[in-house]
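Note that one protein chain is taken out, while the other chains of the complex remain in position.
Let's look at subunit A:
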Amino acid sequence: MTFRARHLLGIDHLGPPEIVTLLDLAETYVDLNKRTVKHSDALAGMTQINMFFENSTRTQASFELAGKRLGADVMSMSVAHSSVKKGETLIDTALTLNAMHPDILVVRHPQSGAVNLLAEKVNCAVINAGDGRHEHPTQALLDALTIRRAKGRLHRLTIAICGDIAHSRVARSNLILLGKMENRLRLIGPRTLMPAGVADLGCEVYDDMREGLKGADVVMMLRLQRERMDGGFIPSEREYFHRWGLDAEKLALAAPDAIVMHPGPMNRGVEIDGTLADDINRSVIQDQVEMGVAVRMAAMDLLARNLRAERGRALAGPGLWDG
């Protein structure tokens, strides 16, 4: 098995073999999740704590379900309403939790780099469930699995990522992952939502969505992240939809079998036409949600295996086996 990471903080730390290992394992969980009895004992006896410093419904539910199906004791803390409000620092919160001996910590935080900081202070495996506008690795992995299942491969595809790139951690993780797997990446959106220097990361940048969509195999729409904006990036939602919203007419410029993705939650009529989002022939948005649970199960399974191995070595004492 090729997966040696202790934490899953970002795609940046994973190589193509580790990505493939994780996706292959996730396939088995996709099958498991279709059964009536969706249970595995991979995390039996272990404790998983979900700590969301930023409100989330779908990601938190997905992680919670993944942990429960793997047999872990799962606790979800909505930190937005707890000790943080009383003035506790992130590191103190981490140390407090660490004293409770969790095995897996799933963390989402509104500031980039916060999950990395926390990971340095705890003894368990940490999964980044999204930090600021930095990374969201399980989203990129579930997107990769969705693409691989829909297109039959995860390389040499033309993938267009459209919309609010600047505020999107999903975009960053996807750029890294899909780049590592050797795909052709295009970024489409208004200049105000395009991070500086992004062309140097090996993607093509398009102002004109019609140009950018030409021949694309995968069209990945991003949500306009109003909550991360301090106003004034776009003139209006109607103009945004007109120029950068995905509708059937624009999609017609992509490859005839192009799939449409969206990490959710969608703003219908802002970045994507509602009818198109519901088109089961093109939209794989529901598949993404399904893959999400499987990918998170696979990620936690792998981290738990590494954790056990590490603790096994610690119990055995240093130098006993390797001289």
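Criterion: a residue touches a chain if its C-beta (ideal position, glycine included) is under 8 Å from a C-beta of that chain, and two chains touch if they have at least 3 such contacts; residues count from 1.
What we mean here is this: contacts and distances are computed from a predicted model.
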item: Per UniProt, the name of the complex member that is left out, chosen from "Acyl carrier protein", "3-isopropylmalate dehydratase small subunit", "Potassium-transporting ATPase ATP-binding subunit" or "Dihydroorotase"; value: "Dihydroorotase"
item: Which residue of A:G113, A:P235, A:G274 or A:G312 touches the chain not shown here; value: A:P235
item: Among A:K68, A:R243, A:R268 or A:R305, residue touching the chain not depicted; value: A:R243
item: Of A:E120, A:D207, A:E249 or A:E310, the residue in touch with the unshown chain; value: A:D207
item: Absent-chain contact - pick from A:T2, A:N55, A:T96 or A:T192; value: A:T192
item: Contact footprint on subunit A, counting only the chain that is left out; value: 190-192, 194, 207, 231-236, 238-239, 242-243
